[in-house]
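Missing here is one protein chain; the remaining ones are kept as they sit in the complex.
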Amino acid sequence: MNSMCNNVLGKKNWIIPDCELPQPGEGVAKGHESVIIVNDSDVDAEINVEIFFTDKDPYTDIKWTVGAKRVKCFRMNNLEHMCGFEVPFETQYALKISSSTPIVLQYGRLDNTQANLAFYTTLGYSE
Amino acid sequence: MNSMCNNVLGKKNWIIPDCELPQPGEGVAKGHESVIIVNDSDVDAEINVEIFFTDKDPYTDIKWTVGAKRVKCFRMNNLEHMCGFEVPFETQYALKISSSTPIVLQYGRLDNTQANLAFYTTLGYSE
Amino acid sequence: MNSMCNNVLGKKNWIIPDCELPQPGEGVAKGHESVIIVNDSDVDAEINVEIFFTDKDPYTDIKWTVGAKRVKCFRMNNLEHMCGFEVPFETQYALKISSSTPIVLQYGRLDNTQANLAFYTTLGYSE
Partner (left out) sequence: MNSMCNNVLGKKNWIIPDCELPQPGEGVAKGHESVIIVNDSDVDAEINVEIFFTDKDPYTDIKWTVGAKRVKCFRMNNLEHMCGFEVPFETQYALKISSSTPIVLQYGRLDNTQANLAFYTTLGYSE
C-alpha cells in the first residue's frame, strides 16, 4: 500500500480507564473533562458509550455521532453530550467507546481547583 | 466480528516503568499515586502485582481483584491496597501486573509538594 | 533479526486527536503547540499534513520534510512551518500526518495563560 494513499486510520473499540470530573474551580480556564474523537473515514461514525463504575453495572444509554472527516470534542459536564446522564464530581469511572467505523480517541482533563491549571491526557487504549 | 458486539477489551500483562510515591504535600489535593484498572470481561480479574526495585529482587506478595464490568482505583499509599507493603516515599520503583482475564490499566500521579498541583499519567505498556 | 542491527523504527501514518493552540500568555515560557518528528531512516521523510476541523472539510496544503537521521520540531503558531495557514487560537482541531518513510511523532503543548505553566503531551496514534 502506498503510504500517500488516503487509507483510513483508527480502531473501533476504545477504553479510557481513569475518568474523574473535576470541580470547575476558580481560575479563568474552568476545570473539565473531554473525549476528543477523530473520524478519518468517509462515513459518519455511530458511537456507543458505556460508563463503568466501581460498584454497579455499566450505564449504556449514551450515543455519539462524529461526521466523516471531522474531529469532535465531547465534554463530560455537558448534559446534552451525555444524553442526560449527570456525571458526578470527583468520582472514579471509566469509559468504553465502540464505533461503527474506525476512530482515534484522546482523553483530556483540566484541573483548576487550586487556581493552578494542571493537565492530564492520554490516548485511549484501542483494539 | 461486528464492532457493536460486546467483545472484551484488554491485555493480561502490563508494566508501568516510572513509579514514585510523592509526599502528601500542603495543598487541598494530597499528593498520591494510583493504578486504575478496568475489567471489561464477565468474570472477576484475579491480579498478581510485582514491585521492581533498583537494587533488589522484586516483591511479589500483592494480589488484587477487580470485579466483572467494574473499574477500580488502587492507591500506592494505601496499606490495605498494597497488602501490607509500605511503599517508600520518593523512591524509584516499577510495577508489573498480570491478570487472569484481560484488563486495561492507567497510572496516575498527583504531585502537590510545591502547592501547585501537577499531574503525571500514562497508559501502561501491555502485551 | 539482531536487536543491535540498525533497523528503522516508526510508522508512516499518524493522528493527533486533540490539538488546540493556546494564547502565548504572560509567563517566561510562551504558550505554544509542537509536533516533534524523528526520522530514523537513511532517506528524507516527505510528509503530508492534514488539519481536521469540527465543522468543515480538512485543510490539506501543508508539506513538511525531516532529514534522514534527524529530529525536527514544528510549531503550530509558526506561519512558515504551517505553509502560510494561520491556526486559530483556542479552537479544536486534529492532525493527520502521512510520511513517505517511517517516522515517530509526539505532540506537545505548553499552556501558560494563568502564568502557571502546564504541559500536555502524548505520542500520536500510529499505523
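Labels for the chains are A, B and C, by order of writing; each one numbers its residues from 1.
The definition used in the following text is that a contact is a pair of C-beta atoms (placed from the backbone, for glycine too) under 8 Å apart; a residue touches a chain by one contact, two chains touch by 3 or more.
These figures come from a predicted structure and were not determined experimentally.
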Contact set of the excluded chain (shown chains only): B, C
Residues of chain C in contact with the chain not shown: 3-4, 7, 9-10, 27-29, 34, 36-38, 40, 69-73, 104-106, 108, 115-119, 121-123, 126
Where the unshown chain meets chain B, residue by residue: 12-18, 48, 52-55, 57-58, 92-94, 96, 98-100, 109, 111, 113-114, 116, 118-123, 125, 127
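As a working rule, only the chains that are shown with their structure count from here on.
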Chain closest to the assembly centre - both centres taken as Cα means: A
Interface composition of copies chain A and chain B: same or different, split at half: different
Inter-centroid spacing, chain C versus chain B (mean Cα positions, whole Å): 30
Centre-of-Cα separation between chain B and chain A, whole angstrom: 21
Where chain B touches two or more other chains at once, by residue number: 116, 118
